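== subunit A ==
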Amino acid sequence: MELLKQTLWVLWKDLLLELRRRESILAMFFFGTLLLFVFHFAFEIPAEKAAEMAPGLLWLAFLFTGTLGLTQLFQAERENHCLDALLLSPMDRASLYLAKVFFNLFLMLLIELVVFPLFWVLFNLAFWNLLPSLFLVAFLGTIGFCVLGTLFSAVTLKARARELLLPLILFPLMIPVILATVRGMEIILRTGKFTEAFSWLRLLIGFDVIFFTVGFLIFEWVIEA
Partner candidate 1 sequence: MAGTMQKRGRGRRVTGILALAFILVGLYFALIEAPPDAYQGDVQRIMYVHIPSILTAYLSFFIVFIGSCLFLWKREKRDDILARSAAEIGVLFTSLTIIEGSIWGKPTWGVWWTWDARLTLTAILLLIFVGYLMLRSLIEDENRGAVCSAVVGVIGFLDIPLIHMSVYWWRTLHQPPSILRPDKLPWENVHPSMLIALAVNFAAFILLYFYLLSLRFRVGEMEEEVKTLKLYGGAS
Partner candidate 2 sequence: MSAWGFVFLAYGIVWFALLIYLGNLKRRFRKVERELSSLRSSGGLKKNA
């Protein structure tokens, strides 16, 4: 399919750029780790409370790190009128959206893969066997974040105070994802199983599907404005 081809092209370009310069990934990684350190100083977490608080703190760290990635997302396109060139080409706008979503998702997943175990080590947590299930929930949440975040990264592209405006608009709309992810992870840590968390997971999947579709349809108008 043409759309898929174009998406892969742009994605490949972004991945290659990132591989060579490693700007975003390193910055995001260090920022995420730094946040963990700050959380450790800011919050006294007794052992019994660790399971309760871990999901929230982790997800907070991912949110802020992810936002950092989002502000960088269209950076390459902003330089040298790249975006105008892309828009002049007959490329399907939606493929740009898809490529950016996948790119940001890729970055965030890489970071989560590292930060999750790091968090576990730094905060002396047990339940290592639950990490895969936790990661699955985080994965679904990250999709939601990337889907909406990419759209709003484009929306705030030419706005002043962009770094402040993006979270201001994005975070209230992300509340279902934040709640569902954190509660889901908490339930898994408490009970060790998925069963009670199903309604939250369904909400997450619903959110992902709805806003992936909406973003896919609307992106064209946003980027051409």
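The set was built so that all candidates are chains of the complex that A comes from, given by their letters.
By definition in this document, a residue touches a chain if its C-beta (ideal position, glycine included) is under 8 Å from a C-beta of that chain, and two chains touch if they have at least 3 such contacts; residues count from 1.
What you see is a predicted model, and the numbers here were worked out from it, not measured in a lab.
Asks: Looking at subunit A, find the partner in this complex that touches it; the options are 1 or 2.
Replies: So the chain touching subunit A in this assembly is 1.
Asks: Which bits of subunit A are touching candidate 1 when the two form their complex?
Replies: Residues of subunit A touching candidate 1: 148, 151-152, 155-156, 158-161, 165, 168-169, 172-173, 175-176, 179-180, 183, 199-200, 203, 206-207, 210-211, 214, 218, 221-222, 225.
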